[in-house]
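With one protein chain held back, the other chains of the complex are shown just where they sit.
Presenting chain A:
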Amino acid sequence: MALDSRTVSVAAREAAAEAPRRGRWSAAGVRRVAGKLGGLALTLFLASLLVFFSRFLVPGDPVSFLLRGRKPSPEAVAQVTAQYGLDLPPWQQYLNWLGGALTGDFGRSLQYRQDVSTVIGERLPVTLMLVVMSGLLIAIVGLSAGVVAALNKGRPLDRLTLIGLTVLSAIPSFVGSIVLIAIFAVQLGWFPTFGSGQGFGDMVYHLVLPSIALAIVFVVLVGKVTRSSMVEQLGREHVEVATSRGLKRATVIRRHVFRNALGPILTVSGVLVAGLLVASTIVEAAFGLAGIGSLLVQSVDRLDFPVVQAIVMLVVTAFVVVNAIVDLAEPWIDPRSAAGASAR
């Protein structure tokens, strides 16, 4: 019914226009939010199934890891198996794990002999700080690059920005890390090469180079999306109308161009969060940071299933929640999406 969406939308518009009503908390709005939350719960549930049962597909037996270096007597094997609940049928193991996970208890780490939550809790601040600093960098540098390029479209500054972004996009984060260490830490000695420091200020100082290395690729992404979205909006007729009404250029850009260009930028940002968490494994390894990323790599290496499961669930949850927030923010960004209007 491609062509006839016009017929339909005209009729719907007339109906809507005849009965003006407002209020963001309409029944349809509440239904939408409830639907989103339901979808979120379902996604997390399916992810938990995948995360938990994939362990049974991976070669390697946790018991033999636990008893490594010892001659496993049948009694010892039985004891360890029972201690970690590995003698139960898989579905019961899953239910136990899920019940624990919902209360923040992901079991015990096999390598550290500590609660998983404790192990992760010790390393989470570093990763969070890294992601937050990177996020700020991406927002500031990416948005400015995109805006500057769009406002100078076709001029040398635009070309220069685009070339710069393209060059940056060709630098993988591990190469970026090494180059940054070589120049700013080893040659110039401005920043430390290793570790995450003690206390807040020191941590920020230690994380400057890693967050730059992490941000590079994403700056390119945000910059290019910002540019194209702004360029598209700049050509719109409502921008010309606003200009013709005597508004200053800066006001027009802020209120009509940038504001309207936010949609695609926000959508990309949602995807970006997961990318940041995943890419942080590489950067953490390069800078010797004791964060979640390096913990994940190490735990996979040592078959530390509970830790791997917990981290993967954490990343999945962060991703799904951020994207749900982006989705829910959309009516605020673009009022048409709340009404389900298809015409852009």
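Keep this in mind: contacts are C-beta pairs under 8 Å (C-beta built on N, C-alpha and C of every residue); 3 or more make two chains touch, one makes a residue touch a chain; residues count from 1.
The rule we apply is simple: contacts and distances are computed from a predicted model.
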Answer for the undisplayed chain, UniProt naming, from "Sulfurtransferase complex subunit TusD", "Septum site-determining protein MinD", "Peptide ABC transporter ATP-binding protein" or "Cation:proton antiporter", is "Peptide ABC transporter ATP-binding protein"
Per the whole complex, from A:Leu50, A:Ile163, A:Ile178 or A:Val241 the residue touching the absent chain is A:Val241
Residues on chain A facing the left-out chain by the touch rule are 1, 3-4, 6-8, 10-17, 20, 22, 28, 236-238, 240-248, 251, 255-256, 259-260, 333-336, 339-341, 343
